[in-house]
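Each chain you see keeps its place in the complex, though not every chain is here.
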Amino acid sequence: MTPTAPQLDACFCPPGRPFPARRAPEDREEVLSAYRRIRALTLALVRPLAIEDYVVQACDEASPPKWHLGHTTWFFETFLLGPLTGKAPYQPAYVHLFNSYYESVGPYFPRTRRGTLSRPTVAEVLAWREAVDAEVLALAATLGHEAWEQAVAVMQWGLQHEQQHQELLLMDILANFAENPLRPAYCAPSPADVQPVDPIAWLPIPPGLHEIGYAGPEFCFDNEAPRHRVWIEPAAIAHRPVTNAEFLAFIEDGGYHNPRWWLSDGWAWVQREGRSHPRYWVPTEGGWAEMTLAGLEPLHPQRPVVHVSYFEADAYARWCGRRLPTEAEWEVAARCHPVTWGATLDDGTYHPTPPRGPQDHLLQAMGGVWEWTATPYGPYPGYRPPAGALGEYNSKFMNGQYVLRGGAAVTPAEHLRPTYRNFFHPHESWPFTGVRLAMDLDKGRAD
Amino acid sequence: MTPTAPQLDACFCPPGRPFPARRAPEDREEVLSAYRRIRALTLALVRPLAIEDYVVQACDEASPPKWHLGHTTWFFETFLLGPLTGKAPYQPAYVHLFNSYYESVGPYFPRTRRGTLSRPTVAEVLAWREAVDAEVLALAATLGHEAWEQAVAVMQWGLQHEQQHQELLLMDILANFAENPLRPAYCAPSPADVQPVDPIAWLPIPPGLHEIGYAGPEFCFDNEAPRHRVWIEPAAIAHRPVTNAEFLAFIEDGGYHNPRWWLSDGWAWVQREGRSHPRYWVPTEGGWAEMTLAGLEPLHPQRPVVHVSYFEADAYARWCGRRLPTEAEWEVAARCHPVTWGATLDDGTYHPTPPRGPQDHLLQAMGGVWEWTATPYGPYPGYRPPAGALGEYNSKFMNGQYVLRGGAAVTPAEHLRPTYRNFFHPHESWPFTGVRLAMDLDKGRAD
Amino acid sequence: MTPTAPQLDACFCPPGRPFPARRAPEDREEVLSAYRRIRALTLALVRPLAIEDYVVQACDEASPPKWHLGHTTWFFETFLLGPLTGKAPYQPAYVHLFNSYYESVGPYFPRTRRGTLSRPTVAEVLAWREAVDAEVLALAATLGHEAWEQAVAVMQWGLQHEQQHQELLLMDILANFAENPLRPAYCAPSPADVQPVDPIAWLPIPPGLHEIGYAGPEFCFDNEAPRHRVWIEPAAIAHRPVTNAEFLAFIEDGGYHNPRWWLSDGWAWVQREGRSHPRYWVPTEGGWAEMTLAGLEPLHPQRPVVHVSYFEADAYARWCGRRLPTEAEWEVAARCHPVTWGATLDDGTYHPTPPRGPQDHLLQAMGGVWEWTATPYGPYPGYRPPAGALGEYNSKFMNGQYVLRGGAAVTPAEHLRPTYRNFFHPHESWPFTGVRLAMDLDKGRAD
């Protein structure tokens, strides 16, 4: 019965699997160059917008694009320039307006009312942004070695934070446009892709004792550490995410009208919100359509289903007789099987693409859609939040949310790593969230 | 005891009191000229705004300026061009987006979500506006006599409607700016005016049988008719509105903390909303300030108190041992005493000014602040709503609101007349609402 | 055009119309006898209840029967015994628990939570009741003349108040039982009555100057005074209330689905609450049924429609091309036409009966159903609230409600008079509220 304790992390991790190289920035110029590049990308992302688009907030979860521009600047002013220079903020009122949720920094303007502010104007926010960028770059060039060591940690954190907001920008633009009956488009549609995808193949997850969590020399968020051991029971994971066509079968079987498949809270959510399909699906006379960043498109059956809540993902999995993977299973699987990438922000499709590739690969485990795991978001054993205000970054949200893994078509590729832990509430579906199934294996067979 | 029945409307209405001349437009050119002038004024009013300012909606009652621009255009397209030309609307989706509340026209976009729409852009709304204006003017020039007769009635209604939205524009800009911690200004402040105003003098309202309501040949709204008789008991009315200094005494006496002065619903509102002063008053280190369209200004004691709800007006009056006038009393008083004008939109102060003038005049009965009356908004005896969709304009709101009389510093002067009935819910204070007191007279003495 | 000013109140009030004789209590024994009788009736009304029935509160408007028993006792203890004897209350906590809404008496337990209190038990409340009754009667027997004069006013008020709560008891028992799927019955059903009622006949209301309001020597509530003059335009009033059969035609014509007939607030209420029929109507396989104090009964077509909100009454009237009467019209009509009585609490049917009688009588103007008027509840000209806490009895509710006239099948007959002003919010339908129609008459014809 008791298995031989396996070697920790001994499973085969094939060389050449395309995880992005993430080395510590070796010299100052490399960091400053990243700063310029990442800050510039944020501006490039808002370029297609009309001024009006920067201002609105069509749902409580989303923020106006203008706010993202300001908040990411606030981050560098508050956590980098302030401590290093002791200078007063550019505009005292901005400290309040662009603080997201840091209680230790002071009171913050209510999140759900960000869309009520016409001022500062977009031009004023951009001027602030420019001023802070100039100051950051000038300061960084002149810091002594020790001060630089301190600064670089905050800069890296700030750039990772900026990348998170690049994704949020696109999520929020879609949320705003989707609520608008004119159904505006942010980008051009991708070409249709009608070739079927392969049926789901099941890749075994090696049972036994594994290590998960980040342990390398480069940047990771506090919530990815410490690396620690977990015991995995015999299970298998789907080689690709669930597609629209597959999810449609659930709908057509009455899935949204049968409490049997739903968690109690999920069923209450379905009833209260009157849900009968994923958030951005639209029934039209010509069949199902889907609101995307390219506007309203016919539903592409081969694309991964996206913008489903945990409740929907979990209900779908039960209806299939399957389940969602735990985050440990997901991470172990992603280390032990060759991984392919789905779309990322760098590709500019801003929507997941049909998952194709070898049946023994974990298709689109990185990019494509964020994959709900069955694991409630919490601290790893031995976790300690960072000191100071950045301690609020992740740790105070460790309640009531689920971990998602892998990254999405709107995430910068270099932001992702297999230990990355994203997290959302189970009812949320404005992120690019999708479903990868898992299943228990018979113990006898797996051992 | 029983007075001799007075002659109906026999009280003295001094010649030369400055009610605006409102004659029926004698020829077509006069109407078209009014059309051009009034439509242009709307555009002039939004000129000081940044694009961002057109989009936001900081409270449920207010609408984004962009929406007002669209809705007033929608009015002419829907009620004038559509019936006369049979042409399809400029943009079918606009029919839905810019319908305010006309059930008979079709479903309308929810009022409280108008601020979530970045599209159509301001430029697109202005292009639509321009197109409709061109079509209206071209069409009007070519209509036969009979069609013109029909058109002119809708045009007049539409222009009165446009004027109402000119006032709403300014109310809503203030509401939006007041919620913004940056406290933006729409216009330049008026010079300070520190000279005291006279104490309130009491003008008798002639008791007996009077007629109120509109009966002339010119435009009035349906709710001002029919002219009808009312019996007035002996009473007197204040010769000027209540000032900030007077209202402050109520606050300093603990008025907002003593249920004794409040209607039950008013007290519940004070508690629920945590009110302790009028909506736009701001306690600062340097004393009371007031948010106005000129930004945050020190509270001017001599100006009329403005932006008070019915609940506040009524509580203040009880605290004084007075009461609010009925609308019949107000109208009779305004016919029987010389009236002076307070500020109107035409003056460009966008705020009421200290009420000064002869003590036997009804100071600022027209313009200045809308004056709450004690009369719930309802139909006059024999009232009939207009046929068709315009029947929804006024009549379906005849519940749960109070009548206000006189006009405000943001109302176009030519829009006002002494029979004009404005109406708001008793908790609303985003309009420019103020207080004029009244009191019963001893029957013996008055008869 | 101008009518000859009619004699005030000169219309013919036929002798023998059955208004209850209400004389001032001539001697102390008569008052004490009324006290015993009325207090005993309250106890008789709760006798059919199980202990459990005394405790629950199935909707926010209703109160538990136990609370009514305690509150009416609290009234005599607080306003009569306390001031006269200076003694401490029977149980200090009861002061808080059984105060309904008197801010000047002190904080009161929240209305909507009265059904959460199992203690004091019914037996404890009854013991308190008995103790207060004994003390009141003992005290009254020994008071000197002056003190008695003062006491008798409060006693009369307290007995009128007790009668109001007798009606409320029955309204609230019905509200509680109606929410219970077991549909309990409080009393036995009345025999079916299938004979048709006469079509509505229209009785003219004499136009001109009238007086309304109470002016006699006996008890009336403060809100019925002062008697004052009103001008009445030509109109007619229905000789009987609207029946279930008539109201059903409105439903079958899609009345609840057509915004055309509804006030804006009424339509919002219909949508929000999902209303499609009067509150206690129940669609069953065998057709419409109605929940009554006798349990679930088949809908009797000839009975007056009851438990309709103002919104429903007003929409029904519009659909008919009629309107609701004003309260002045109602009172004048009730003085100028012979009146018959509908059921009152004294009859023990606890439900209105089919309105039958001469076509030139105002059938069931007293009793039967409370009749919504088009008049918002407000003060009469010259109204002054009583001094002290009883000033809160009526006056602070003079906002947002409509006046109802006439009395209902659950009102004690001796409590009613033609000047009586009941009032409820326009959405409320748990009282026994019904509809009597009115219509304008052509001025030419009527004058």
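Residue numbering begins at 1 within each chain, and the chains themselves are lettered A, B and C in the order written.
Here, a contact is a pair of C-beta atoms (placed from the backbone, for glycine too) under 8 Å apart; a residue touches a chain by one contact, two chains touch by 3 or more.
From a predicted model like this one, the values you see are computed outputs, not experimental measurements.
Trainee: So we've got 3 copies placed here, but how many does the whole thing have in this file?
Mentor: 4
We adopt the following convention: only the chains that are shown with their structure count from here on.
Trainee: For chain A and chain C, let me know how many angstrom lie between their CA-based centres, rounded off.
Mentor: 61
Trainee: Can you compute the centre-to-centre distance for chain A and chain B, using the mean CA position of each chain? Integer Å is fine.
Mentor: For chain A versus chain B, the centre distance works out to 50 Å.
Trainee: If you average the Cα atoms of chain B and of chain C to get two centres, how far apart are those centres in Å?
Mentor: Here the centre of chain C sits 37 Å away from the centre of chain B.
Trainee: Indicate the residues of chain B shared as contacts by at least two other chains.
Mentor: In chain B, no residue touches at least two other chains, as defined above.
Trainee: Across the complex, what residues on chain C touch chain B?
Mentor: Listed in rising order, the residues of chain C that touch chain B are 2, 5, 8, 101, 103-104, 209, 228-231, 233, 259-260, 262-267, 326, 374-376, 378-379, 381-382, 396-400, 426, 440, 443.
Trainee: Inside the complex, what are the residues of chain A that reach chain B?
Mentor: Checking each residue of chain A against chain B gives 50-59, 66, 93, 96-97, 109, 113, 115-122, 176-177, 179-182, 184.
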